[in-house]
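Let me begin by presenting the structure, written as structure tokens, before commenting on it.
Shown here: the complex without one of its protein chains, the others still in place.
Letters are used for the chains, namely A, B, C, D and E, taken in the order the chains are written, and counting of residues starts over at 1 for each.
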Amino acid sequence: MVTKNAHQLGTWPTAKSLAWCGQVFVALTLVWIALNGFEGLYAGVPAAFAAAALGTLYARGQPYPWHPLRWLVFAGFFLLESVKGGTDVAWRALHPALKIEPEFQPYDIELPPGLPTTLLTSLVSLLPGTLSVRLFEHEHVLNVHALTPSAIDSVRRLERMLGWVFGAPRPNP
Amino acid sequence: MADLGLYVFAAALLFGIGVYGLIVARHLMRKLFAINIMGNAIFILMVTAARPLDGAPDPVPQALVLTGIVIAVSATAFALALMVRLHRETGQVSLSADNESGGDDG
Amino acid sequence: MMDVALPAVAVFLLLNLVAGMLRVYRGPTLADRMLAALLFSTTTVAILLLMAEWMAMPALRHVALLFVMLASILSLAFVGLPRDADEEDT
Amino acid sequence: MMALLLDGLIVLALVSLAVQAISGRSLFRGIIHFVVFGLTMALAWARIGAPDLAMAEAAIGAGLTGALMMVAYRRLVAQGDNHSPRAPAQKSRLAIPIAVGSGLLVGVIGLGALLADNPPGEAGLIVLETLPEYGLGNAITGVLLLFRGLDTLLEIAVLLTALLAARALAGTGDSSATARTQHPETPLVGALLAVVIPLTILVAVHLLRAGTHETGGAFQAGAVLAAAGVLLVLSGRVSRTDTAGPLVRLGILAGLSAFILIGLMPLLYGEALLTLPGMWSIYLIETAMMVSIAAALILLFADAGGLKRDRRG
Amino acid sequence: MTAEALSLIVFLPLLAACVIVAAPGLSALSVRLGLIPLPLLLLAPTLEVLDQGTYRMALAGHNSPLGIEWALDPLSLLMLWLNTGITILVSLHASYGFPPASEAGRRFWPLWLILFASMNALVLSADLFNLYVTLELVTLAAIGLITVEGKPLALRAGMRYLLLALLASLLYLLGVGLLYGQTGTLDLYLIAERIEISWLPVTALSLMIVGLLIKSAIFPLHAWLPAAHGNAPGPVSAILSAVVVKVSVYMIWRLWFWTAADWDLEAVALLLGLLGGAAILYGSLAALVQVRLKMIIAYSTVAQLGYLLLVFPLAGNLAFKAAVYQMLSHGLAKAAMFLAAANILHAIGTDRLRRLAGIDQRMPLDVFALALAGVSIMGLPPSGGFLAKWLFLEAAWEQQAWGWLVLVAFGGLLAAAYLFRVLAVVCLHPRRRLGQRSRRRSPTPASWAALLLAIGAILAGFFSAPVLDLITAGLPPGLGSR
Partner (left out) sequence: MSVEEGIALLFLLAGCAFYLAGTIGLLRFPDVFCRLHALTKADNVGLGLVCVGLALLSGQARVASMLLLIWLVGLLAATVSAHLIARHAYERDAPPEHEGPS
């Protein structure tokens, strides 16, 4: 368990990994406060630091861009969409006629690869009527399982939203 | 705290099921399930056999059960490793077919 | 009121869960069986949270947190299964 | 009323899951049922009023057991196991009578013990009385470390023994038949790990610290930490060859050796064996035990699964 | 002094095991450090017991209703000596089969040391749950040692042993839980004071005893033993037969004669005695038809363990002395036999009886050890086994229990039969040249280890007086009067 992931360690420490470590550290400190309140911080801060460092070593993510306001808006959007998603699927399941026309649809991702694509891939499954199945072509094509042919629109909305959060979207070729 | 009688009843059923599984199952992994199920039944009984203190189960049997859980996990993990190795050597995952005294090298 | 409502909700969720377990029996693929395990972990989390409130046992929230954190292990272990492994009961 | 219904449902679920785990047609289904059985046990412990046990069962049942069984299963499959998982049950006419008889016996004993008019357990009373003197809030941690430390010490030794025995098994013979495992190569797994791994470590430390005054303790924390390690192994970030380093070996031994050495210390100044000299030693031993438990469980997992990084991509 | 010595007796081997795992380079040294000081460490407790009788030690400063206590009385002292002596001599043998510095040795020795330490801890413990934990440790370490070489037969035997042992521990654990619920303590001496006889504690005790009977492989729960002992590596077979199965019998004695001292359970005692008798007959007959030397010795263990149960129906001073003496002398003799068999197996690559003809010329030391140990197993004078059986006969005679008397005598005859069968093949078989095709020679110290143990088994017949005095000093409370 000592050394692993040459592809990660080789580029270590970079500004990116330090930024990730910092973000995780802050988030974990907040979690600690949520778990324990303020009294145990003498243990919580080192623990958060150790966890962030180990996490950076073994399971590094990519740092999130610092746009608190945009993230807040995004959170609101996502919350709404996922509730819509839940309601939608609940309605379809309860409907006596079982109104679904499932099909696989390829979706061309316009977002840059990396964190934005990852977020898209994972959040798609919570949107109304869509489920991410597999990434193809170096993360440029996402195979989406849609309950209705029109459901793919919600992926487009999410992509636009994510593009806004991460700055400008990749220009269309 | 719940009605402990119900859980004693559950423990009895689980123990019986475990015994049945231990006898009937061929696959070693199922035998391990059975033993673990019996173990859980006995853990429940250990906690319920002592009278509660201050509305919570007696801490001593709880600590004993915690130790018991660790031991059960260790033994199960070792048994799985043993099963995998046995399968690699003999292609079998049960103990039924055997002539154990046969081999030349002891 | 809440002393009845909370366990009642938990009972409902548990019944719901039992219904969901039908999926394990029906299958037909291994993936379907895994679904039931997923259903189980989300439902159990909710039940634990209800119990934590109802039985005034805050520790159960930590148990629930463990459940959600560790739920993905099973899925990860599952997808590592060789693909030709699942023909046994399709 | 509702409580009774809830308990009844939990019991029903336990029993039917147990039946399915040992009898169903396919072994894979059995594994799922067994895992779910373990999780239901966590609910049962919560209802019985033992949150520590619920937590231990959750950490073990939700994380380790399932993964352990699953990788063992997949190794059997990879080793060319075509027939045996479905090996028919042994026909035994005695099985049902024996099972019913032993179940009845256990039920009668259990009810007898439950209904017997025993005085409250004296040992338990002593624990509750003397615990405040030590500044501990969690009676179970108190029993495990202060009052009955030898049990805990030997329990760590059991874990170590299981590990050594399993390693010996995995280490001999040819290992060409180890499972060809496929690690999910999707960025989502990376994202999951990036969140869950740090969080698990933090929660483990939290449980360790909480163990002295509320629910938690070294074992629960170690199991949670082990789950993080299992995730890393499963996703191919850590492979078996990485688990032989000297640091790992020290980690495995930390708990046992720290406990023994600190336990022997009081003999030097004329106190009883295993008397813990103050809170610092409790924290030290708990931390060392957490590390050991985690390391041992991860390695046991890696050995049972015989994991190797798949080099195909 | 005694407290320190006892602590080290348990923890020194454990620490040595840790060192081997942590620093494989130091394994040879730590094996020595973990084993050789032990006899010296035992001196202080021995003097203490000779002086004071019983020594109790509360761990962590918490005594019995809650804490764990160690109790050292003459019986546990004898067990400590038995374990230490046999383990060290067998270790001498094992250090050739599994050189500490080798890859195999690094797998073997930590488990070996843990097994040793855990048996010491078990013998000392006076706490029912602590006994459970130590028993699990003993079992897991023993199975790990059985399967350490990864041979298919050993793997299968280990698996069967493991499943049965887990079942057995569960039964024991259930009993422990019930007794705690009844008495609020886990101390086996304190429980004796607190509990009155009623169906619940009796059931609890029965469950525990059944579990322990499985672990000590008493007929008809012996199914796992022959395969496990017959297929394990040589030194492991030796320690398994000589000590490991004995410690669970020791626990039964503790429960029976101490915890349940005042209970009147004649029917159960008779049942246990009958099981013992059946074990003697079945084990001996099965040994007669085996084709492999190690399997013969393993079945002989099944038979000889039966004697240890005769103490229940013959309850009394003499019978207890006889049983303890049987435990000691059988331990020595059986360890010697397994070591000699391991040497033979090593030399000619098989232990099939018909291939052993003429081996005595090639390996005189080992065959001599086998024969000497056989003398003790058969109960011929002047061996330790003879003394044990003589005491049994005396006890049966005194109580006019003719059935048991005949059984003990007949058991000795059967033992003579299966052992002479071996010796006849080895020394008198017409096709003597077959055994000459020896592949390797065992290193001489390995043979000497076997011979020393065998000589010990014989000497036990000569120097019996101090040991018998010690046993008498430590007779269980219920028996002293009878």
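Everything below uses one rule, namely that contacts are C-beta pairs under 8 Å (C-beta built on N, C-alpha and C of every residue); 3 or more make two chains touch, one makes a residue touch a chain.
None of these values were measured; they are calculated from a predicted model.
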**Message:** By the document's own contact criterion, which visible chains does the hidden chain reach in the full complex?
**Reply:** A, C, D
**Message:** Just checking the interface: what residues of subunit C touch the absent partner chain?
**Reply:** 1-2, 5-6, 9, 12-13, 16-17, 19-20, 22-23, 29, 31-32, 34-36, 38-39, 41-43, 45-46, 49-50, 52-53, 58, 61, 64-65, 68-69, 71-72, 75-76, 78-79, 81, 83, 86
**Item:** Contact set of subunit A toward the excluded chain (per top definition)
**Value:** 31, 34-35, 37, 82-83, 85-94, 98, 100, 102, 104-106, 121-123, 125-126, 128-129, 131-134, 136-137, 141, 143, 145, 147
**Item:** Interface with the undisplayed chain - residues on subunit D
**Value:** 184, 186, 188-189, 191-192, 195-196, 199
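We take it that only the chains that are shown with their structure count from here on.
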**Prompt:** When every step has to jump to a touching chain, what is the lowest number of steps that links subunit A to subunit C?
**Reply:** 2
**Request:** Look at all chain centres (mean of CA atoms) and spot the one farthest from the centre of subunit B.
**Result:** A
**Request:** With contacts defined as at the top, give the pair, D-E or B-E, that has more of them.
**Result:** D-E
**Item:** Rounded Å distance, subunit A centre to subunit B centre (Cα mean)
**Value:** 41
**Item:** For subunit B paired with subunit D, centre-to-centre distance based on mean C-alpha positions, whole Å
**Value:** 13
**Multi-chain contact residues (two or more partners), subunit C** = 62
**Item:** Touching two or more other chains - residue numbers and ranges from subunit B
**Value:** 45, 47, 49-51, 60-61, 64, 67, 71, 74-75, 78, 82-83, 85, 89
**Item:** Chains grouped in pairs wherever the two touch, ordered by label
**Value:** A-D, B-D, B-E, C-D, D-E
**Message:** Looking at the complex, which residues from subunit B come into contact with subunit E?
**Reply:** 22, 28, 31, 35, 38-39, 42, 45-47, 49-51, 60-61, 64, 67-68, 71, 74-75, 78-79, 82-83, 85-86, 89-90, 95, 98, 100-106
**Message:** Quick check: in the complex, which residue numbers of subunit B touch subunit D?
**Reply:** 1-21, 23-27, 29-30, 33-34, 36-37, 40-41, 43-45, 47-67, 69-71, 73-78, 80-85, 87-89, 91-94, 96
**Message:** So in the complex, the part of subunit D that touches subunit E is made up of which residues?
**Reply:** 105-106, 109, 112-113, 116, 118-127, 143, 146-151, 154-155, 157-158, 160-162, 164-165, 167-169, 171-173, 246, 249-250, 252-253, 256-257, 260-261, 263-264, 267, 271-276
